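Other chains dropped; remaining ones untouched in position.
Letters A, B and C mark the chains in the order given here, with residues in each chain numbered from 1 onward.
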């Protein structure tokens, strides 16, 4: 039995961790902390958990965290970096869903998150928790930085192209559409139903924090610096990210849809949570809603010699809590699929 | 291992049965039929099942149905009654999600469904599959008529009041709100996104087929004929039914919220899928989305001496496929909760 | 040219007033105030007004208000009562969209709004701005209390029954469904898209501020105290209220659908904004979205001897800003339909 704790489980990634973990026989959710809800039953906050999880929130410094095997941070950015070191010293393995340890370049991180990093010594040790790239390193990691929601979809979509040196890397484009839950459960006017429903808009054109995280991963895959235009869009739905990716084929290279298809299928043949769709299909976010899958399709526009990749995921599952659990499974040598085989809710 | 078949699994109750059944170790989905999709992979129709269920649709008369332990009918009304008898003769236990065997009064059924009943001899034998009322009979049943979605919520909400003779039965009111999936996956103009979203309306004011089914159940509970006003509303969401029920307190009876609360809690104390909320709470349909629960709250208006009950369920789960699986579990002596402990997806 | 001002025009009733007023030739929006947005262009807050209204927010005490012919208050409750007297003394006619002057019983108001009333001397003078009841009084009024959104629909639906003494008044029921814009543009968690979409729930069961306002109007119509059960529901859509009303027919009275139909048609024959639908039709909120109409249908359940009325309106138009403009038109002797003939946006 793996004893886990969750720090800051009052938002959407928190309730999603609980939905995935509380039915398991091999994992015990032993402690959940929340500064504001200390002493209250978890099911008061999340009525879907009534009858499934009988636990109260404790304070953020609950010593019970120290006796967990693993602790998830489902906190906003800038929180985990202050207390993670103590847990690691106590032998607890940490899975951080926030951005605190995602970016290796400390100065870059500090410029985007506009604060000093509180645990710079852990940045290098932290393993970027994208199993499709770092599975071996995850096994032994003491600290996991779970990838962001956009970075997961965008990287999984571009990886086969970059690793196989098929595309020009100076003008990659990621046009990404996210449901509103990506913004979390903050009471902010922009995310009110009356503001966000029945409308679509781009945002973050001046720069989005996921941009440097994506670039870091693409640079590694390409083994050289790539240039990326990243345009996220707020889409009128709760869950789901669809990344539409455009990459110009390398000059002099000739590709076909069939070749691309086999490259993608080969790349992800052994990946339990990446589903390469048959040629001609294209993924809808609803087909992966609530599941840990990333569904990918690849097509080729010969008119423009451009590869178009579509990658769909549930931003709260493969884009956050599901991927965190996938990391947990890998770290503890459990079947990677454990607790993650739920089928998408359709319709 | 229980071998099951599904007839007509191309609609929403069909895919929901598959979502609930295909992960199970103790149940094998052996055959699925569809006239129109014969020979096609199930996951072509339902992309959420890719990688979870490797099965093709067969024709409606597939003899494999005869060697199943149980067969579900997820067909429109008027289909099951033509072929159920043959399966029962072959020793197959049948769980019919359609309305064919729900109403005991044959003439009444025929007047509402505007056709002759093809298997009148089975009407009496059929057990109305509301476990909270008929659990014992379900255990031995050869033929289950799974209750309709509205009837499930409305009956569960009214039962404690009627069984305890607390309310006048001549002016019961059920104001029910249903998501659009209750209409099934038929290509009908009224259910287009552009027609049904961002709007609410009542319908069926001239009479709704679930009315006689509800009345039949309420009459039994009250042990006398009740009079009911039933107004269903089409609500701009996919899943969920909320029934708001109004019942005038019996003249001369004095009740309080506390008394009502204990009556409801006592009635459903041993029911795994009926969740009586604490006084002051009221159920949102999203708290049970994807789960087999019916969440109920009861309040009392002393100004009008009227009991107000709120009952929320997922119309495709407790209101259809989940309840069908609950019946299967009871029929085969399995843990009633098997395969039905999924936590509602929130948000 | 009527010069108007708007106090507190940063919410949904504010932008709706501007949408209705700014295209008019006979009305000039001269001043708009907002404490928080002072000095900012209105179109920054409301991008739909770009190119239509060239005005900046001024401070809440802008003396320009004093030289308006009429001033609308689109403020939260408890604001207007502090400054209305000064404007009235200056000869400005005031149309208050908040609840400050809706309830004639000061103690009742204070108990519901949990504050002392700051201008009790104006309560009696204020005219309740429901034109279908008070048109004559509105013409001369110095201070209008615009009815709440629920009270408008519920009263318009019940009035013909009460005025004609057709129903028992001890057990009236109003089951009302409102879009989320009824809650205003406040950054509150419950109204986030991810909390409010794809779900329906009742709220305010312990008591809703519109209850005493509705009762006050129904008592007047019935000429005796009525008893009402009022259950509002939060519905997953932006705009619209549907009130489903249930009234038991008076003992000994025999009514038919036809009789009810003619009573409703007669009652509203000369009302430009109340549309009694033909028997058999029932109103969808989308049919009045953006328009100032209240669409009403009436049916009769002989099984329970209960009249069922459906009343649909746009809560921001006939339920708020449109009705406020209708009052303006009446007060200034303009064609009552001026600026209010916009056709509902469908789909």
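Just so we're on the same page, contacts are C-beta pairs under 8 Å (C-beta built on N, C-alpha and C of every residue); 3 or more make two chains touch, one makes a residue touch a chain.
Just so we're clear, the structure is a prediction, and the values are computed from it rather than from any experiment.
Because all chains derive from one sequence, the complete complex can be expressed as a copy number, which is 4 in this file against the 3 shown.
Methods note: only the chains that are shown with their structure count from here on.
Taking the mean Cα position of each chain as its centre, A sits at the greatest distance from subunit C.
In this assembly, the C-alpha centroid of subunit B lies 39 Å from the C-alpha centroid of subunit C.
Averaging Cα coordinates per chain places subunit A and subunit C 45 Å apart.
In subunit C, the residues touching two or more other chains are 194-195, 197-198, 236, 238. Taken in their complex, subunit A has these residues touching subunit C: 12, 180-181, 185, 187-189, 191-198, 236, 238.
Interface residues of subunit A, counted against subunit B in their complex, comprise 12, 15, 18-19, 22-23, 46-52, 181, 185, 198, 238-239, 275, 281, 283-284, 286-291, 293, 295, 341-347.
Interface of subunit C with subunit B (complex): residues 170-173, 175, 177, 179, 194-195, 197-203, 205-206, 227-229, 231, 233, 235-240, 242, 244, 246, 248, 280, 282-287, 289, 299, 301, 303-306, 308, 310, 312, 347.
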